[in-house]
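A single protein chain has been omitted from the complex, and every remaining protein chain is retained in its original position.
As written, the chain order gives the labels A, B and C, with residue 1 at the start of each chain.
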Amino acid sequence: MIDKIYSYIKDKRHTNIFFTVLGALIFAIIPLFTDVEASYLIYFLFLTFIHIVIAQGWNLIAGYAGQISLGQNAFFGLGAYTTALIWLHDITKTGYYFDPVVMILSGLAPVVLAIIIGIPLLSRLRGDYFAFGTLGIGQIIIVVFLKARAITGGADGLHIPSTVYESMMPYYYTGLLLALFAIAVVYFITRSRIGFALRAIREDEMSAASHGVFILKYKVLAFAVGAFLAGIAGSLYAYYLFHINPDSVLNMNWLFYPILMCVLGGTGTIMGPVIGAFFMTAIFSFGDVYFAQTHPIVSGVLIILVMKFMPTGIIGLKDRILSRGK
Amino acid sequence: MNLILTLRVLVNGVLFGTTYGIAAVGLSLIFGTMRIIFFAQGTFIIFFAYISYWLLTLLGIDPYLSLIIVIPASMLLGSALYYGIFKEAAANEDKNISLLLAIGLMYLMENFMLVVWTPDPRSVVTSYTTLVFRPFGIVIPFTRLTTLFIAVLTAAGVFIFLKKTLIGTAVRAASEDVVSTTLMGINPNWVNAVAFAIGIGLAGVAGVALATIYPFDPSYGFIFAIKALIALALGGIGNVYGALLGGILLGLIESLGSFYVGGGWADAISYGVFLLVLIFRPQGLFGGSIKKA
Amino acid sequence: MDSSNVVLRLDKICKSFGGLQVLVDLDMNVERDEMLGLIGPNGAGKSTVFNVITSIYRPDRGDIFFLGEKITGLAPHKVCHRGISRTYQLVKTFLKMTVLENVMLASVYGGKHPDKGTMERALETLELVELTPRKDILATHLTLSNRRLLEIAMALASMPVLTLLDEPMAGLTTVEIHKLLEVIKRARDERKFSIIWIEHRVDAILDFCDRVVVLDYGVKIADGKPDEVANDPKFIEAYLGEPAA
Partner (left out) sequence: MANQLLEVKSVDVFYGDVQALWEVSIQVEEGTIVALVGANGAGKTTLLKTISGINSAARGEILFSGEHLENLKPQNVVDRGIMHVPEGRRLFANLTVLENLRLGAYVPRARPFFAESLERSFTLFPVLQTRKNQKAGSLSGGEQQMLAIARALMGRPKLLMLDEPSLGLSPIFVKTIFELISTLNEQKATILLVEQNINQALKIAHQAYVLKTGKIVMSGAGNELLADEEIRKAYIGERVGRRQR
């Protein structure tokens, strides 16, 4: 029996699933042994889960489809604002905390934006040029939100009544579920026939097209799914913050965090962003506690060092050590 | 007097746009030789604005005089950055890595400035900060005029360097075909380092110029990087002369946009123009088409 | 002209790059199940012909008809769906995907086929090029010759009506070339499709092709049976330069 399980795990295709399920189980029971309302660990993990969701979104578009997006902060912020607006105006009439309908809508709003912007950008621009094109999406959204003061509250933003807050518990489990969902979405997309197309596009667009792949369709698809994941991450964050404004949910950290996490862990791999999210959140949290002011400098140095010395990330490090042994 | 008002808006646009222009020329040079957009350019501009601020407040050195220190220092820093950080990535021709390196550098610099200078806006105040000329009722602040003067001088200097010197010609050649330049005996690292030195040197000039005009804070670097990028796209990526014109054009667009549509919208408008240009005229508004070798 | 048997027709195709005329009023036909050799010196415009047919370039003038329908300016993936597949001079397999994944990509996206599933087609095509034992290794670990075979398998996995082979023998050793020729022969016997074949190894073209077209400076200078072409002085001159003395 144990042999069977062992050989099942050894099979490369199952390793990721096994560790994800194992990790999920461990994280699922952690709250049973800790004081959820007071523990820093719970807050740390909650933050990590949000980071995993947005990182997987970037991973799909940049890591698998090879199109570097510098607009994830726009999608994250749009998701957060959507949640806040629906909540405040009780548009869905459901009105309870962590309403799945609200969260899905908060994912879909960025999808619409991603499609509207993605089709012209992705059909005309390649490589760097696409990255530039996405760079200002966040800025334009900020301007729009600042100007639409009647709806968005301008620079002050929106306040969700924080009286509904009862416990950290639902945050933790929703975060865990969303992180698993994000991993699963990217995993199944990349394992499906769509994944073939994305990987082929990343390697050689021209060749992919001459084998019958409709390049634009799959690039836009990856961009939209990445936007969806950023949007629901933003939604969850909005529930946590209660007060959202352009400064908190549209700032450029939300553009750089997913990149940093993917690069750190290993872009274009399923577990890379997860590992990266844990590492980055740990470093940031540690920095926040012990040297609050200077820690972003450390992370800047970290990006440079990682890109210089291990451009394939932590995941790639394993392969490099193995191949050096040969 | 609507005409005078319009004129004032136009003049202001040109005066401010030249700062974008110098930044964009730097971006364009680095892009030409390395094929990367150096995102940290804007952050370095702010960094040098702070340096100029420090030189004034701590040592009492006039901002314009500080250029004598800032220009060589920034050029040195530029070449050091190339050899220290970008050299391997340039040799491997891995653009994504160079791009992420630039992002990391920008992140590092911005947060460094936050720690050293805090997020509160600073401004350089001198005896001539409030000095204003009023030819024909158009208000022209002295500092903006000086900025224009410095920008024109700097741009002319760079263009002459590119046109008249052998190494400048080599930089232009490398932006067309790097392999071919090595077959002429030109060391590609040397050319890249020169491009970086001038690029960051221009950031130094732009930083000092900016410091005399506007209050600035560390986060402004990112916005400035986007502005410089927009200027670059308007002028045609890789077109050094176009970059300066693109900057001036962007200044005009912003100035007109905020006057006629309303302040705060200017960013959205210039970004909209940028997107349209990228999509429909990726070779830029000036000059011919991009030639693929 | 009886055009019922013609699968591909190029009608006065012109293409120039930056003032340089690469193809000049090119007319060319390919018949059903025909193996057409396309030869000519370096820079004659052969690969451009392929890029124009597969819509990677749009011709400046002229039209392309495939199975009687105009396909000029169609998106590249749609050209593939109509039934034209190709290989590249510099092999373009997807190095970070396994051999099977490469072929699956081609069979999944190459076009719909009612009788056969995508996996079935992929495995069958791998069998055809004798790469089945290597199906689970990454393409990057294949030798050049196997990568060429893989690319041919990818071109065949979409069950094309016409396949364009761009110098499949370049860089291969004699033994590898023999295997490649064998595979192409067998594939043709089993599947029945037309081929346009660009090759520098003129002897192979003359031995294997039903008909040969010779390009020089973008102009068609010969079109006929291999034996006729081989002894055409214009052809020899295009290849060897002006006769010495």
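Throughout what follows, a contact is a pair of C-beta atoms (placed from the backbone, for glycine too) under 8 Å apart; a residue touches a chain by one contact, two chains touch by 3 or more.
Just so it is clear, the structure is predicted and the values come from calculations on it, not from any experiment.
The chain not displayed here makes contact, within the full complex, with B, C. Touching the missing chain, out of C:32, C:96 or C:201, is residue C:201.
Seen from chain C, the chain kept out of the figure touches residues 18, 20, 41-43, 143-144, 167, 170-174, 200-204, 206-207, 217, 226-227, 230-231, 236, 239-245.
Of the residues in chain B, those that touch the hidden partner chain are 166, 169-170, 172-173, 176-177, 179-188, 291, 293.
Rule of thumb we're sticking to: only the chains that are shown with their structure count from here on.
Using the average of C-alpha coordinates as each chain's centre, B ends up farthest from chain C.
Compare each chain's C-alpha centroid with the centroid of every protein C-alpha atom shown, and the nearest one belongs to A.
Distance between chain centres (mean CA atoms), chain A to chain C: 43 Å. The distance from the centre of chain A to the centre of chain B, with each centre set as the mean of the Cα atoms, comes to 32 Å.
Residues of chain B in contact with at least two other chains: none.
Chain A meets chain B in the complex at residues 68, 120-121, 124-125, 127-129, 131-133, 135-136, 139-140, 142-144, 146-147, 252, 256, 259, 263, 293-294, 296-297, 299-304, 307-308, 311.
For chain B in complex with chain A, the residues that touch the partner chain are 35-37, 85, 88-89, 94-97, 99-101, 103-112, 114-115, 219, 222-223, 226, 229-230, 233, 237, 264-265, 267-268, 271-272, 274-275, 278-280, 282. Listed in rising order, the residues of chain A touching chain C in the complex are 193, 196-197, 199-200, 203-204, 206-215.
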